[in-house]
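Before we start, here is the structure in question, set down as structure tokens.
Every protein chain but one is kept in place in this view of the complex.
For chain A:
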Amino acid sequence: MAFGRRSPRSSRHPPALAIVTALLLAFLFSAAASSTDAMHNNNWAVLVCTSRFWFNYRHMANTLSLYRTVKRLGIPDERIILMLADDMACNPRNSYPAQVFNNENHQLNLYGDNVEVDYRGYEVTVENFLRVLTGRHESAVPRSKRVLSDEGSHILLYMTGHGGDEFLKFQDSEELQSHDLADAVKQMKEKHRFKELLIMVDTCQAATLFSQLQSPGVLAIGSSMKGENSYSHHLDSDIGVSVVDRFTYYTLAFFEKLNMYSNASLNSLFTSYNPSMLMSTAYYRMDLYERPLNEVPVTNFFGSVMKTLHTDSAYTGFLAAHDYATPLSVGDNLDDHFMLKDRSTPRRSNIEKEAQLTPHGWTEVLLEQLEGKNTDTVVMYGLGGMGILLALSTWLSM
């Protein structure tokens, strides 16, 4: 009897299952398709110095050198998160107050007149760093301390300090491990918080820090490989400590020759490192990155230069009718978000695809349901429902 009943049932259910899986696949494809179509429209920089105490002056100078470069090439303070674990410029041991140098000729004051440090002192912890990356802050945290990136962002993540095999030391009291970083990047990718990410690490055994990464769209370069140390460049006898590390010194030497309009490629940056000058091997991994490096200009990550196309048509919002092009005057301040509108056709289809996704069916219902309720009970109900579904399907498949 069981045999007799099995065949008609099993002949009925596979089509239902097939339909369900087909719908799921279609949904996933549309989701994936819409995310890869997002255009690059803003750049963010997260610059982290994890060392405290006066003898780690060079790590602060490294981070501030990158800060200066990134600001000079166009990224505004609103889109830079600068984390400095200690105060060197106004440190009582600094004989040049309010000045930080990265060279013993003291030609460049990295601190300048307009510095905005977002996380400083005791706030530079692994927890805050991961919160900045994943965007999971408490509600009171102000906007200037958040990375408000979206799926069209390119993010530059620069970390410097003392590190080792698969870890980076934060302020002598905790470590960030390579799998934590990979986890955070994975969360970022799932939440569409970046389109492309460049991780640059200047510590000892830096390449091990990004060895666990698996998210696509990530490019990473470290100043040394496993088993190698990264060295400081020179000692400033006036200040009394080393003022810059070798990897950052040569990175800066590369960037000081550039301005906002240069189109030097990432390939030229990555191949400019000479192992004998660095006394270590600068290792980069591009297996997760689709574009070839000689086609990517450095200003895609280190600066904020957008290609703007001037049109005369009127501006329309993103939710209103899709039939109008977005105007953009070249003199418009702030926002590289507003990409210009000869791309109206692919954008329209982009918007329509996006519009199809979210108002549809079960996500909105789910969000409404979640509004007032305790999330624990909802999760319980969900798990219970899944369990029942599982039991049902196993019974049916037997």
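Details
Please note the rule applied: a residue touches a chain if its C-beta (ideal position, glycine included) is under 8 Å from a C-beta of that chain, and two chains touch if they have at least 3 such contacts; residues count from 1.
Here, contacts and distances are computed from a predicted model.
Here one chain is missing from view; checked against "GPI transamidase component PIG-T", "Chaperonin", "Ribosome production factor 2 homolog" or "Serine/threonine-protein phosphatase 2A 55 kDa regulatory subunit B", UniProt names that protein "GPI transamidase component PIG-T".
Among A:65, A:102 or A:171, only A:171 touches the chain that is left out of the view. Set against the missing chain, the residues A:97, A:292 or A:384 yield one that touches it, A:97.
In the full complex, chain A makes contact with the omitted chain through residues 42, 52-53, 87, 89-91, 96-99, 111-118, 120-123, 140-145, 148-151, 171-173, 192, 314-321, 324, 334-335, 337-338, 351, 354-355, 357-359, 364, 367.
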